[in-house]
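Quick one: the structure is below, questions incoming.
For chain A:
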Amino acid sequence: MFKAKRRLVLLAGAALAGVALAVVLLSGWASGGNSAVTDVAGSTNAVLYSAGHRPLAPDFTGTTLTGSRLSFSSYRGRVVVLNFWGSWCAPCREEAPMLAVAAEQYRGAGVAFLGVDVRDTTASALAFVRNFGIPYPSVNDSGSVITLDFTAVVPIAGTPTTLVIDRTGHIAGAVFGTATYTELSDILAKVTGGNG
Partner candidate 1 sequence: MTDVRAAEAGPSGTPAAERGQGAPGGQDRPDVSAYGLADWLKWAWRQLTSMRIALVLLFLLALGSVPGSMLPQEGTNPAGVQQYYTAHPALAPWLSRLGLFNVFGAPWFAAIYLLLFASLVGCVVPRTFRLAGSARTLPPRAPRHLTRLPRSAEYSTALVPAQAVDVAARVLAGHGFRLRRPAADGGADGDWVSAEKGYLREAGNLLFHLALLGVLVSVALGGLFGYKADRLLVQGDTFADTQSALDEFYPGRFVTAADLGPFTVTLNQFEASYITSGAQRGQPSSFDAQISYTTHPGGPARTDNLEVNRPLSVDGAKVYLIGHGYAPVFKVTDARGQVVYDQATPFISGSSGNFLSEGVVKVTDAQPEQLGFTGVFVPTAVEINGILQSAFPAADNPAVSLIAYAGNLGLNNGVPQSVYQMDTAGMRQLTPQPQLLLPGQSLKLPGGQGTITFTGYVPWVSLAITHDPGQLPALVCGIAALGGLLLSFMVRRRRLFVRARAGGKAGSPQGSTVQVGGLARTDASGGFEEEFASLAAELRAAHERAAAPIPAGHSQHEGE
Partner candidate 2 sequence: MPVNVALGHVSTDFLIAALVIYSLSVVAFAGDFAFGRPRRAGSVARVQARERAAALATVATAGAAAAGPGNGPVNGTVDGPADAAVAGPDAAPAVPDSMPEVAPPPLVAIRQAGRWVEAAMALSVIAVAAHTVAIVTRGLAVHRAPWGNMYEFVTALTCVAAIFFLFVMIRYRAWALGVFVMGAVVVALGLAETLIYTAAGQLVPALQSYWLSIHVTAMTLATGIFFVAAVLGVVYLAADRYNRRVAAGRAEPGNGIMRRLPTTEQLDRLTYRTIVFGFPVWTFGVIAGAIWADEAWGRYWGWDPVETWAFITWVLYAAFLHARATAGFRGRRAQYIQLLGFATLMFNILVVQVFITGLHSYAGVS
């Protein structure tokens, strides 16, 4: 009699423990509980990283579409808008005019724009640049290696993705998907205004 009761208690305890574990796992995992990442107001795919919680952008070197070597470390000390794009990518075509305008607009403020051309070929990429009047250089990433390095620190799921990197080389904000002018300028305001 006592043995049966004890077994029942054991089973009930085990079941409760299992349920508790499941609840903890499923809930705690999803949220991540990270208050250092905040959404940009009015946007569902743009985030800001608060100072002190900004991931370090990996360094890279590559070949631009015009054939010259480019090293990302040469941009240290400047705010950089890094845009991952491809000529085949429809949402990238949608935001391209905005980026061309923004690049010209922020040139005076010392913000540099740089493109990473993903899974593309030179002829099509150059045609894209010509078509949309992109004034800044892009680095060839047909093998997605640069993208791979950056995905280790921010969750890049595809193109377009736009990252804003502060003067110390840390990623301060990101737009995952088509970027709007409002989102970009909001992020740049936080980054350039004071706490680079």
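For anyone wondering why these and not others, all candidates are chains of the complex that A comes from, given by their letters.
Structural remarks
Here, a residue touches a chain if its C-beta (ideal position, glycine included) is under 8 Å from a C-beta of that chain, and two chains touch if they have at least 3 such contacts; residues count from 1.
Note that the structure is a prediction, hence the values are computed from the model and not measured.
Within the complex, chain A makes contact with only one of the listed candidates (1 or 2), namely 1. Note for the complex: chain A touches candidate 1 at residues 7, 29, 84, 87-91, 93-95, 118-119, 121-124, 127-128, 130-131, 142-145, 147-149, 151-153, 155-159, 161, 178.
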